[in-house]
Each structure stands twice: as C-alpha cells, then as structure tokens.
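Right, one structure below, let's go through it.
Missing here is one protein chain; the remaining ones are kept as they sit in the complex.
Letters A, B and C mark the chains as written, and numbering starts fresh at 1 in each.
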C-alpha cells in the first residue's frame, strides 16, 4: 500500500502535520514521554498549565480513581511561564514539535501579561485555560460566564498575534453561548472539554479523597458529555475545534471528528498508555487509507444526525 | 446480634422505613421486579416519569452503552397519569409500599394539573422531573433556569398538599442557586441528579447511536459529579436531599449520605442487578450495626471536609 | 419466574471462527426455560462493560445445564470468550416470551441465519416430538450445529454465502425453492433483520403463519428500562424483552 492520507490541518495561523495533540496537564513538558515515544511526531504538544509565577499546587492526595475515570486536584503546580520559556520551550522546539502553551491567570491582566510574554517566543500558540476548576480565583468563574469569556478573549487577543485557543469548561448550562462569545472575542479555535467538577469520599475516614475536597473528572467516563458538547459547539462556531475528554481509541477520535472536532487531544489516556498518542496517529492514518478517505476534512463534522 | 439500627426518615410529610428508593424510569411501576425482590421492603418506589397524556416515547435505538455508564433517550414513554392511578397505583399500594409519582409536563399548567389529580389519590408524594433532557419542550428549559424553578415549584406547591420533591438537572452551571429556589418555592425535598446530556456516535454508519441524537448519561460514570452536587446542595438548603447517580454499592450509599443525602435512589444499578435495592438495604443495616451507628442521621452530612 | 443466578461455566469453547459455545450449570433458571427465551449475562464484575449482554438459550439439557452459542462481536462477547471452565458468572433469566410451541401435527419450517440459528435448536428439539420439522440454516462460510439439527429434523437444508458448504447463496432463496415443492403450516425464524423481513414477506405471500425472534438494544431485559420498545404495525408499543423477543411476523414493522 503506497497510498497516503492527508492528516494535516490549520488552526488559526498554525499548521499541524496531524490532528493528535496532548491534553494540558497530562503530558508535562514532553520530556516525561521521551522514553516511550518520539514526541516530534505529535500534531502538537500542549504543555502543563502555566501561571505567571511558579505554583506549588494543591496538597496531596491529589488523585482519586472513579469508575472509568479519575479525579485530580493538582492545582496548577507549575514552574511559571518564564521558567517554561527558558528551560522547557527550547527543548521542545529543538525536537521540532509544535508547542501550545496552556495558560491560567487569576485576573485578566495576568492572562494578558502571559500572552505578551509568550508572543515574543517561539511558542506556537496559546490555549487559554479559563476552565480549570481547581483554582479558587480565575478558575470556574471566568469560563462559566459568557460575558467574561468575551471580555477575556478579546483582551488577550489584543496582546497576542499568534494562534489563540480558548479552552472551555463543561460545567455550564449552555456551552454554545460560551463558545460563541469566545469566537466573537477573537479566538482562533476552541478546545473542549476541560474536566467536570466531581468528588469522592473515603467512607472510613469520612474525608474527601482529595485534599482539595473537589476535583476535575477526566477519562472515558466523561466522553459522552464531551462528545455532545463538541457537537453542540460545532453547530454554532466557524473556527476549528479541538475535541477532548476520555479519548483512548481510534474509534473515540473518529467519533469526535464526526461530531465536529478538527483536532483532538489525549489527556488521561496518556497515563495508562504513554505511547497512545503515536499509536493513534498511526491508526488514524491506516483508517483513512483503508477507508479510502483522502483527508481528515472528509470526517470532520460528517455526522449524519437524525 | 440482636442490635438494630434506625433506618427510618421523614421527607416532607412522608415517613419512610429506610432511605433506599428507586430512580424514576429504572423501576417501571414496580411489577417488573416482582420476581426478584419483595418491593414492599423498599423505602419508596419512584415510578416511571408520568405525563398528562400517554406517550409513546422516542424512536429506537434508545440505549447506548458508554464506559461505566449508559445513555438513554426513552423520551418519557408512559401510559399517562390516569392509567397510572387506575392500573398501577392500586397494585403498589396493596403491596404496602410508599409510592412517589415522577411527573413531567410541557407547561407549568400541565404540572399543576397532574399534581391536582395526584393530590386526591393514595400516591404518597410527587417528584417533579424538571430536568429530563429528552423532551424538547418542558425538559431542560425548566430545570436550568433558577427563576422558572422557583415559579414552577411554587405553582405546583399551591395545588399539592402532600410531599413535593423537586428533581434537579445536573446540566447547569450553578446547582446551588437552582436548589435554593426550589426550596424557596416550597419544595419539601430535593432529589438529584438526573442524567447528564451526552452523545455517542456509530463510526460505521456515522450516525448517533441514539435516534434522538443525544440522551441522558447515567450509571457509575457520573457518580463523582452527582456526589459533588449533592454536597454543594446540602450546604445551601435545609430540606431533605435524595441523592442519586451511579449508586451500585453500599460504599456509594455511604458516600452520598456523608455528602448530605438523607435518602438515596438506585437507577441504572437495577438493570444490572435487579435485586440491588433490597441487598443494599440489608447491607446498610449491617453496616450501621457493625459500626455502632444508631441511626442514619449519624451519617447524613457527616463528611469532614478539609 | 425469573432468577438472578450465579452459574458455573462448565464449557466455553470456540466452535468455528468467532462463534463460541458455553455450557452453564444452573439450578434455577434452567428449570423455567423455554425455547426462544434468553438470558442476560454480566461478563465481568467491573463497571465496564456496564450492562448485561442478552444471549439466547440454545439448549436446555437434562443435567441442569444451559447451552448458549455466541458470536464475538465486541467488548462484552470478547470478555465472555475468555472466561474459563469452573469460573462463575451471573445470569438473569429466563427472559422473554419464547416461541409458541403449543402446536401439533404441523409441517414446520425452522429458518435461521448466522448466530440466529442457535436459539432455534431447543425449539426444534421440542416441536419435533409432535410435528414435522424441516430446518433451513444459512451461514456465511463456516457451518455449525447442523449435525444437531439433523437429529430432530426431517430435512436440514444448509446454505453458505461463500458456497463452502451446501447451497451457495441466501437461506431465504433456499427456502423459497423448497416452498415450490413443500407446503408449510408454520415458520419459525431467527437471524439478521433483513433475513427476517424477507421471510416475513414470503410468509405473507404464501399465507404461512410465521414467528420471528427479534433483537434490540437492551439495558435491563425484563421490562423496566423501556429501552427495547418498538412500534408494531397496529401502532401499539411493545417491549422486545418481555412482549418478545418472539413476535408474529405480521405484527412487526420491518422498515422503520
């Protein structure tokens, strides 16, 4: 078989060789996966959520397993955006991979500051995490109010020339109006979903299983919700969508693409199979070839709803 | 061991022998479980969602399995409230079990009509389903708008003297304000959660796995979200809470009670083990005895958060 | 009477290609089972896969054993195929109405396609006592169970799509050919929906009464979830799990 399939796509100003990216916070800064895969083959690496200053994150325990899912309350432990630019970005760029910085701030100003700093670097794009449920300020509040979403997107847009992705929180009544306002605010792309707010309790100690009491639910358990939201959003925006939430198989990826995702990100799945991203790129390519699909565009949004 | 534990509780004007109920739509009208259990031992039977007129429900396929969960789009297939009163209620009351009618309407008037009709029957309580995501009108809209929740609850309250339970939709940004308004509107109790809106796609046919395109996600997958919402709601209301969402074990029940649920309902779990309700009543009683807990009140809300 | 029962797996082996046979030791379910009924199997003790899997009863044996035949098509049946002898699995059953076997002195055609052949075996065994049975068994390539049908049928006609064995083509064609020579009073059919539709058409045309066994996506299998509801030709709603899976073919809307 000498046939080839076109896996490439464009998100804002960014060209990707293939639509498989990593979910922020599940791939560190790429180095952690070096032994397992050639990260340069990824569509893009979305790095751990960055803040202006370094953060120690939340107290442990930070992890709890749930049926087909997991809760985390890492609390944005990260070395800060400057350390990222100095120590991590050069490594990733040397590998030749597209790098997307996931950023989180306590205020709109913080987001803008980070965007300005990143604008002058080799970093290819920003994914604005306005949805992380773990940080008291700047977390849920931003991503769940459509007016703030518009405001923060348009403010950051002013300070940032490259590709701007807005990552949505699923903990909302109406994901469509949030997505619409992110687009109006100037986002080049929308990524979704971040984790769903959840809880687990240790019945012996009568304490939450997470020191932070609540945490973000991820993994296969949330896939049906993620897929529904991607589909809903794809009906109301014209910018590319990066779908995620529980992806662990080729079938999952095709589902997300049919629902309207132009690209997908693998999060929790990396923990279980650290080579999953590369395996799925290969599987996706074979799928396209075997099904005589020339390009992923022939999949995106091609769901035939009833 | 001759010790006994007190499993009884009061919800509004309703006394229950134990806190284990059935999730509406998962227990039919009780008859379906006759071969498996003695339904008279249940805390209460919450029957399939009723509408004013009989409904045929949605087209098939109506069921799709997801990781640790399932999607349904039954679409409130039911014989109508009158048929229930004539054909099903007498059977249940003869069994001596407490019966809660789950009702859904397209308009506030429909809810009131049903409430008035039920008020004059032996039916012990109403659970208002303002959250069913399957019916276009009267579904999501009611349960996701706090003002409408207040309005509908207070209107139904006027037509109904017995115990009024309001069942909340989890597909909202702020479950607390919805619960507060249900309480303000005169609800005797709040039950939560109903299903989360989800989707699944058959990649071969490129069609949604449900004819209705989207459906409600239930089962263990949603437990962390349900538990979090019960905990949040228990902090803002003073009326009893009926917790549900993914319960399949004693441990799950204790978790819900610690989080603030006075009673619990088993939904999807019944499909997998049709005797689960009775088994869990027995396990709960043993748990209390073995742990020298005299009454379930010593569990409810006793989570020790950080 | 339905039961939840933990049963010991006595045999679990591949028959052909992706079709497996499992023999289960049961003390309750087996006592109430009838041809055409099914059981709901929990393939593991975890939450994934969550739901039980409906599988028809293939044979009810004297020694308290239930035999099932299943085709590995996905996650659940794959796990099932890996269960070992002496392992225990949970069943709920017997479920469904089963075939109407209260018949005597009839010329009966039993028509099965693919894995749909399996549930017809106990039926054939049962009705062959008081009726004359001809079996029409359609396969894709590999055949199975034909020997066992031989024992209880006057004739067994086999078709394969590939022509590997018997008539090359569809079992419905094979049956139609036979219809030219032989009159039947009653048809029992189980198999893919397209096959059932075809048979239902033939039955109508030839004025033969016909019972078909349907499949539908199921959550519970015992009437509680309403997941398996279908609309009948008369506009009524029936549950495949409790009102069926066996229906008179003229009640079924095949072109939904």
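Rule of thumb we're sticking to: contacts are C-beta pairs under 8 Å (C-beta built on N, C-alpha and C of every residue); 3 or more make two chains touch, one makes a residue touch a chain.
Treat the numbers as computed from the prediction; the structure is a model and nothing was measured.
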Field: Touching partners, among the displayed chains, of the absent chain
entry: A, B, C
- line: Checked against the full complex, the residue among A:26, A:102 or A:163 that touches the missing chain is A:26
Statement: Touch assignment to the omitted chain, from A:68, A:212, A:234 or A:262, lands on A:68
- line: In the full complex, subunit B touches the hidden chain through residues 67-68, 220
Field: Interface with the unshown chain - residue positions in subunit C
entry: 44, 46-49, 75, 79, 84
- request: List the residues of subunit A that touch the chain left out of this view.
  value: 25-28, 32-33, 35-36, 48, 56-57, 59-70, 72, 74, 77, 219-221, 248, 268, 270-275
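In this text, only the chains that are shown with their structure count from here on.
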Message: Starting from the defined contact criterion, work out which chains touch subunit A and subunit B both, please.
response: C
- prompt: What chain sits nearest the middle when you go by CA atom centres?
  reply: B
- line: Two candidates, A-C and B-C; the one with more touching C-beta pairs is B-C
Task: Could you grab the centroid distance between subunit A and subunit C? Build each centroid from C-alpha atoms only and quote it in angstrom.
output: 47
Task: With chain centres taken as the means of their Cα atoms, state the distance from subunit B to subunit C in Å.
output: 36
Message: Where in subunit C do residues touch at least two different other chains?
response: 47-48
Task: Scan subunit A for residues touching two or more other chains and write them down.
output: 67-68, 220
